[in-house]
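Written out below as C-alpha cells is the structure these notes cover.
Note that this complex is displayed minus one protein chain, with the remaining chains in position.
We just call them A and B in the order they show up, numbering each chain from 1.
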Amino acid sequence: MMLQAETLHEAAAILDLIGVAVFAVTGALVAARRQMDPIGFIIVGTATAIGGGTMRDLVLGVRPVFWVTDQSFLVVSVLASLATFWAARSIRRIFKALLWMDAVGMAMFAVAGTQKATNLGAGPVVAVLMGVMTASFGGLLRDVLCGEKPLLFHREIYATAALIGAGLWLALEPAGLAPEVRSILGFVAAFGVRAAAIRWGISLPNYRHPEA
Amino acid sequence: MMLQAETLHEAAAILDLIGVAVFAVTGALVAARRQMDPIGFIIVGTATAIGGGTMRDLVLGVRPVFWVTDQSFLVVSVLASLATFWAARSIRRIFKALLWMDAVGMAMFAVAGTQKATNLGAGPVVAVLMGVMTASFGGLLRDVLCGEKPLLFHREIYATAALIGAGLWLALEPAGLAPEVRSILGFVAAFGVRAAAIRWGISLPNYRHPEA
Partner (left out) sequence: MMLQAETLHEAAAILDLIGVAVFAVTGALVAARRQMDPIGFIIVGTATAIGGGTMRDLVLGVRPVFWVTDQSFLVVSVLASLATFWAARSIRRIFKALLWMDAVGMAMFAVAGTQKATNLGAGPVVAVLMGVMTASFGGLLRDVLCGEKPLLFHREIYATAALIGAGLWLALEPAGLAPEVRSILGFVAAFGVRAAAIRWGISLPNYRHPEA
C-alpha cells in the first residue's frame, strides 16, 4: 500500500513536469512566430510554463516559490523552450496534439492550484481564482510579454474551463469522496469543457458596443 | 465610545469596498472598449481594483496579500466587473460621476497605503511610494494588460495627486494630530489636487524632444 501511494505520487509529479513542458512549448511557439532569439524562447517559454504557479505562490505567501524549491520545473521549462527553437517546424506539424496536451495541462493545474490554495487555508473564492491563475495566467503573461492581444480575454473557453473544474472540485468537498476521485472529477470537468470548446468552436460572447 | 470606534472602523471598511468596486468598474470599462468576453472583464476589472494593493503587499512582505485574508475584496471586484459587462451602457452615462468616485478611491488608497507601509516599519520614501502604488498601479496594470498607452505616464495628474496626499500624511506626523484628522487631511489633499486637475484640465508637462 505504501508502495502504491508512492507510485501515485511519482506519477503525479511526472504528469506535472509534462504539463509544464507542454506549456513551455506553447510559449516558445509564440516566440517562434515573433522570430525571437534563443533567450527570447527561454524567457517566454519559461514564463508561460511556470508564470501562473509563480503568481499563485506569491499571493498566497508561499516562500520561496515552487520552482526554487524544486529545480526540475525550471530545467524542464528551459529545455522544452530550447528544443522548440530547433524543432519548431516539426512541433507545428503536431499542433493539434499539442492543443489537446495543453488542455490536459490546464485541467491538471486548475485542480492542483485550487487544492494547494485550500491546503494553505484560503477561502473558496480565492481558491478557485488560484486554480484559474495556475492554469491560465502563464499564457496571459506570455501574451503580454510578446505584445499579443491576450487570448484569455477573447473568444476562448479556457479560463472558464479552469473555473468550472476548480469550482466542481470545491463543490464536491462535502461529498466525502476520496481525494483522488475528487481530483479526477475536477480534472474531467475542466478538460471536458475545454475539449468541447476546441471540438465545436464554442466561445463566450464578447462585449459589443451598443452603438455598433 | 467603543461603539463609536467600531462604527468608524466599519464605515472605513465599507468605504474601502466601495473604492475597490469603483476601480473594478473603471477597469471593466476598458475591457468593454476592447470588446472582451466576461472573463476579460473579470480579470481586467479585478486587476485594476486590487492590483496596486497586491504589489504593495508583495514588496512589503505581507503574506498572504490582503484579499487572500479577506475574500470580500475579491468578491466585490468580480461582481462589479461582471455587472459592468451587462450594464456598461448605463454606466457610461454616469461616466462623470464615476470619474469623481474614482478620485475618491484614489485619495483613500493613497493614504491607506502609506499608513500600512509606515505601520510595517517602512521608511518615508518607501511609504510614499506604497501610497502611490496602492492608489494608481492597478490602473497601470489595466493599461498594460489591455495594450493601452498607460494613462499614468501622460498628461494625467493622478499619481501626482496620490503623491501629494501621501506626502502630506507623512509630513504631518510630528504635528501630533489625531490619526483620523491626519488621514482626512491627506485624503483632502490628494482628492483636491485630482479634483482641480479634472475640473480645469491641469496636467504635468510631457517631455519634448529638443529637435521637435
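Here is the rule we use: a contact is a pair of C-beta atoms (placed from the backbone, for glycine too) under 8 Å apart; a residue touches a chain by one contact, two chains touch by 3 or more.
Just so you know, these numbers come straight off a predicted model, no measurement behind them.
S.K.: Could you tell which one of A:23, A:85, A:137 or A:153 touches the chain left off the display?
M.R.: Reading the full complex, the residue touching the unseen chain is A:85.
S.K.: Pick out which of B:17, B:82, B:98 or B:152 touches the chain that's been left out of the picture.
M.R.: Per the contact definition at the top, the residue touching the missing chain is B:152.
S.K.: List the residues of subunit B that touch the chain left out of this view.
M.R.: Within subunit B, the residues that touch the unshown chain are 58-61, 63, 120, 122-126, 129, 140, 144, 147, 149-150, 152-156, 159-160, 203-210.
S.K.: So which bits of subunit A touch the chain we can't see?
M.R.: These residues touch the chain not displayed: 31-41, 43-44, 54, 58, 63-65, 67-68, 71, 74-75, 78, 85, 88-89, 144-145, 147.
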